[in-house]
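Worksheet: one structure, shown below.
Complex shown without one protein chain; remaining protein chains in place.
To keep things simple, chains are lettered A, B and C as they appear, and every chain counts its residues starting from 1.
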Amino acid sequence: MTQVNRLDGGLIDRSTPLGFTFDGRRYGGFAGDTLASALVANGVRLVGRSFKYHRPRGIISAGSEEPNGLVELRTGARREPNSRVTMTELHDGLVATSQNRFPSLGFDLMAVNDRLSNFLGAGFYYKTFMWPKAFWERVYEPIIRRAAGLGALSGEDDPDVYDRGFRHCDLLVIGAGPAGLSAALTAGRAGAEVILVDEDFRAGGRLLQESFGVGGVSGADWAATVVAELQSLPNVRLMPRSTAIGVFDHGIHAVLERTGDHIAAPDAGKPRQILWRVYARRSLLCAGATERLIGFADNDRPGIMQAGAVRGYVNRFAATPAEHVAVFTNNDDGHRTATDLAAAGVDVAAIIDSRPDAPKSEVAEVFAGAVVSGTGGRLGIGHVDIRLAGGGRKHVQCGALAVSGGWNPNVHLTCHHRGRPAWQDDICAFVPGEGVPPGMAVAGAARGVFSTAGTIGDGQAQAIAQLAEIGITAAADTLPEAEDAPVRITPLWHVPGKKRAWLDQQNDVTVKDVKLAHQENFRAVEHLKRYTTLGMAGDQGRTSNVLGLAIMAELTGKSIAETGTTIYRPPYTPTPIAAFAGRSVGRDFRPTRLTPSHHWAAEQGATFVEAGAWLRAQWFPREGETHWRESVDREVLATRDSVGVCDVSTLGKIDIQGRDAGAFLDLAYSNTFSTLAVGKTRYGLMLREDGMVMDDGTTARLGEMHYVMTTTTANAGSVYRHLEFVRQCLRPDMDVQLISATDSWAQFAVAGPNARRVLQELVDPQHDISNEGFPFMACGAISVCDGVPARLFRISFSGELAYEIAVPARYGDSMIRALMAAGEPWGITPYGTEALGVMRIEKGHVTGNELNGTITARNLGMARMVSAKKDSIGAVLAGREALVAEDGLCLVGLEALDDGQVIAGSHLFDAEGPVDAAHDRGYVTSAAYSPHIGASIGLGFITRGAERHGEVVRALNPLEGRSALVRICSPHFIDPEGERLRG
Amino acid sequence: MASLTPTTALGGTIPFDETIGGNRIREVSDAAMASLAMLKGQGAAFKKAAASRLGELPAPGHAVGHAAGHGGCANHASTIWMGPDQYLVEGIDAATLAATFGASAAITDQSDAWVRFDVTGGDVVAMLERLSGADTRRMQAGSATRTAIHHMHCVIVCRAGGTDFTILGPRSSAASLHHALVAAAASL
Amino acid sequence: MGLNGGYSGFRILREGLSGNRGWRPAWRDPSPQPAYDFVIVGGGGHGLATAYYLASQFGEASVAVLEKGWIGGGNVGRNTTIIRSNYLLDGNQPFYEFSLKLWEGLEQDFNYNAMVSQRGVYNVYHSDAQRDAYRRRGNAMILHGADAELLDAAQLRAECPFLNFDNARLPVMGALVQRRGGTVRHDAVAWGYARGADRRGVDIIQNCEVTGFRIQNGRCTGVETSRGFIAARKVGCAVAGSSSRVMQAAGMRLPIESHVLQAFVSEGLKPIIPGVITYGGGHFYISQSDKGGLVFGGDIDMYNSYAQRGNLPVVEDVCEGGMTLMPMIGRARMVRMWGGIMDMSMDGSPIIDRTHIDGLYFNGGWCYGGFKATPASGWCFAHLLATDTPHETATAYRMDRFERGYMIDEKGSGAQPNQH
Partner (left out) sequence: MIIDHPLLGPRDSQEFVLLGDASLLNRPDWQAGNAGHAFYEYQYLRDNPAGAHRELWYHEMGDRSWLIVTRDTVTHEVLKVELAADVAAGMASGRRAK
């Protein structure tokens, strides 16, 4: 199809034609077009449907504020709903599809809502759909939900990658219009580190859209010259296609750079977008302004546009919205549009200027003091009805209507710290007010300085002032000649009338809705917004808020300043969720920690399990084993019968040194460590200050001034942080130093009757590890395999004769292979976390399942471990009334009767008696099948448990319809006297 | 008796070494590292020992080359500031340090605590910009900072401004850190 | 209440045909009387609900709600609209279940459609230990008379096929589901209670800031406000977010810190998320509004704040979790992020109790769970105010539980508010 509305000139590259489709139809455009300008050039006016009434919608703007021109862009997994055509850079083969219509954009059945609008006014749904009760979810809501939303997600995983980035600068300039370019140039020449961001793909802002020149050349050429100089400065970074979406505390700005949206798809490994965190010592907002429309009857027909946008399409993109264009304005700006249209050879049908003192025009008849009282046309504007100053009426044919209601400075980023804009009467607009983010200044149109000369001068002045605050001196250069017209505007918010006049075109909020909100006492601006949904659409009110509250001000008789505004929040423009996530998604959501024997375990075909940040071997399936239980049972039995080996490197290890190391541990642990002999290990219980158990583990004393603490895998980080708190904040007087040694060591548990025999194969002969020479709970620095430094701890989690042998992590892979080889004669069996879990339950050792943050030492039956002879964290608050209650919870063992199963998460009840919340006696924390005992066993907490060993209780799991009788017993199912440990 | 052979943090026998675009990413697995922390009230003895073995101690946020005859820390044998009274010493084993410092310091071997990647090339800063909030653009030889890379606690040491950096990360997270570096280099 | 003034489909037709001129203000804007029997400080959801139930359930006629700004402007106006009663502990479960039951009959009760939508709340689990903890919780819910289901991976996949079953950092193993949980149009809750209370004679007074309490020999006799002194037989404070600030005027220090919780909404999209989904491997939960916006959130910002705005790290953390759990939302665009101020208590559970000052009552410490609690909180606070005895479902919410050791700590994270 030929580009019927394409004009001569413009900033497009006619040597690079591009093809695209909209709703399946093929169109042509050029490099330098946006999808919007290409659609305009092709005479496409109808691009969408409104949210509620499904009214025909056309493009009204040429910028990121566009509320109507929303399409589904691309196809398949890359489909992007609600994409603004005005921000979509045209690329060859681009595919766009209209939204929220059925069956077609031209004929939309849902448009019946428009006929029912009298019954569908603001908040109608709050007043009905209540009867019959059940109908809301079954009937009404499904209907409402089906109508919800505009575009649709593909439902497929986003195939693109997104990067995050970090940049630092002295001055961040937001917006590369005349003010921003001038500011960046001033700061750049002064040698400051400058970052200049602009959401457009071409720098220049309004200069690209206006016809007037700067310094004797066209605005676009002046911009190009400035850009060239900025690019030559090493201390200046230009970031096109980059939107400052949010201002956060202390000069942190979020900037979204679209690196892959102007092409069909990013290259492999390259990001679609980058979310930059820009640390700016100072920032300068040069975001320009957004033109307002005016409320009048049927002001939402396709073809009705911002007058400035019409200029933009004509001047920058060489595209006119129609052959005959009328202009409706309350300020001088509309006349510029008329002039530029005429200069481009487009017929200006009429200039309707609401001001009685409207200026004359060379290019068209001016109806001074007149207003547009209505429009007509099917799926787009065909004519305007004019109410003349004298009261007469006139009917003018046109294919487009350019409307200017004045300009709103883009103050949004100044409100991101909940700042409130201030009303400025002479320009009839809000300008930055109280609460602008510290470090930010505003220049140019964004603070109501509208003339080109004014913005260029203001940009320079504000840049100099901002840099001065951080001790950088910048010089003022002579400014180029440019237009310097004053703002001449007489406010007109809406043309009174019976028919609906639109304010928020996406959400279908009309003047009538504002009146209804006022009538029902939703008069506070926030109530107005929330009741009518004014300003809750994709543009977040950029095209509608001021109109709406101006009308509310009229109704309440308050001034606009008193009426105030709602809050602008980040992001400035809609931002893909994926961009905030960057690379930390999927498997890379968080880093994965691998054990030193990981690669070996993978070779063995181990099944792995996530244990916090770690990936650990869960079990090692063997040929012919069809169910995980077979593998786990085998691993347990082999360990208890002969010897097993397990990588326990994940346990936290903290090196504690200093003359006060023992005293330090006495404070951190509830039991005593200063008395521990060198070469010995002791179990330690660590409480939070509130008396609950924080962590437990064994701590070894390697020297007079040297301890090594072991923490649980899960708490390694938080325990280290806590110890640093004790060291730095509570006892800075103590001589103690901490360092994490978790990653330094590859540590293996070697457990079972033959554990010593295996180790003797590897431990260098000079070290005596016999039962006498190295008894239970002994520890020491030794060497293995001819002098490799190692640490040996005789501790046992399994309840068997066991050691933990640690070698430098680099030898971990080699060490596990050596252990397997040395243990072969005894059939050494590697075991994973499942078997580890079974054996610790059999032995009654607690883990995270038991230590759930509400458990005291007393609950664990370890009350005596909380020394009363010394100060230790948690000891005092552990003595509170409820925590020492006689009928408190007690850790017990649980054994299923008659082949039943103990299930973790079951609640415990007396065997006879009611089963309801009031009679809940406790719960099961851990459960496993014990191949050793040949029954399902578990650990749990039950009231008065210590006194109830032998009693049978009911373990109830109604969630899964299960119930079992279990016998309470000691948590030590295995070797309660600990003979195996000491063997 | 069996003899043990070391592997690199990434699990290989030869260190990873690849050039992606303008950047070279090289795993360094053979450097001795030890943490050195001054004990309370030992200031004088500690500083004396430090002077004899290390020379000048780095100020916060810095690393200082300690091997005689080489300037700065470009020779990868430097003392890195880690925290108040805490340092990480490259290129000297813990036993030697212990002998030097005696009871004036707490010394712990850290040779196996870290994975170390040296990243060099013209686009290194552009690559680090995608990984860390540290102002690597302004880092000069001898700047060193502990910071986060993709939720991992890392140390970034600048060997030569703009072109030559060392990144230390937790050894157990070597694969994740490596993946992050390679992805960043490839995304430029 | 008759048809005249009441809301109904018929009324909408009638008004629609007569130019919608008959709609009256949803609530009056009266000037404050010199004295009331009950003064409720705070015109948020809990304050308005308290006034509504004082009038509707306890027959109290002389009630005023004092709001320093516009009603519904607190957390009822800035939350993620979720209702549920999937609590573990005896001190909490019955209360939240009571609340859920009130939600189920609320709209007919106050004649306002708040769009209570019971589309289910899914808590996804990612490890055996997490499943066991959810099982314990689900069983507690059932034992207290609430509903709960435990889904395995296959069952969850059938209901939420878009979850990242194959490539997530932590495996998606199943979910604890409460079918009766869901969402509610949050603003409508405030307006519905306000309208219902107003129609029962309650004075709702906006732009009236309480600046102090008049306390004479240990008894609170009224409040000083920006519009003068207002006498009251009993004063109830429901100002979660600002509790410490307000109660300081009565010389009280609370086991509460104020923190900011951020929330986010996307552009309107065709329906794609079935219910409320919560990620157990990070900080992320999401639902989809009747307008089509994806409404999601995650963890609090960690630092004390009264600023009603947050910072980037949490935004990124939430989106990382969201993209990891459901990568299909990547190309959905966020249009707004905002922050509300939470009363983070020392055990993550609220306080509804008398104070050491006669005639002064306190309701607060709601953490980020206040919205779902609105009806029960209002009912129980009204019960306490009217009868001076705690409601049976709120007996555990005592001020002195910390000193005596009766914490209600669902997460087990102890006395660190930013961990709850």
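The rule is short, and it goes like this: a contact is a pair of C-beta atoms (placed from the backbone, for glycine too) under 8 Å apart; a residue touches a chain by one contact, two chains touch by 3 or more.
Remember, it's a predicted structure, so these values are computed and weren't measured experimentally.
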item	value
Contact with the hidden chain (one of A:G251, A:G541, A:G564 or A:P591)	A:G251
Contact with the hidden chain (one of C:A26, C:L254 or C:I329)	C:L254
Residue touching the undisplayed chain, where the options are B:M1, B:I14, B:A95 or B:A148	B:A148
Positions on chain A contacted by the hidden chain, ascending	248-252, 277, 279, 417, 438, 689-690, 717, 721, 724-725, 728-730, 732-733, 871, 875-877, 879-880
Positions on chain B contacted by the hidden chain, ascending	60-61, 81-84, 86, 133, 145-148, 153
Chain C residues touching the omitted chain (full complex)	242, 244-245, 253-258, 302-307, 311, 313, 346, 402-403, 415-418
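Note that only the chains that are shown with their structure count from here on.
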item	value
Centre distance in Å when chain A and chain B are each reduced to the mean of their C-alpha atoms	32
Averaged-CA centre spacing for the pair chain C and chain B, given as whole angstrom	50
Geometric centre distance via CA averages, chain C-chain A, whole Å	23
Residues of chain A that touch chain B when the two form their complex	161, 163-168, 269-271, 274, 277, 279, 583-584, 588, 590-595, 598-599, 613-614, 649, 655, 657-660, 705, 734-737, 739-745, 761-762, 764, 784-786, 788, 807-815, 818, 821-822
Of chain C, residues touching chain A in the complex	7-9, 11-13, 16-17, 19-21, 23-29, 69-70, 72-73, 77, 90, 93-94, 105, 107-108, 111-119, 126-127, 129, 131-140, 142-144, 148-150, 162, 164, 167-171, 185, 187-188, 191-192, 206, 266-272, 281-282, 288-294, 307-309, 311-312, 315-316, 318-324, 327-338, 403-407, 409, 411-415
Of chain B, residues touching chain A in the complex	1-9, 11, 29, 35, 37-41, 85-86, 103, 106, 108-114, 129-130, 132-135, 137-138, 150-152, 170-177, 179-180, 183-184, 186-187
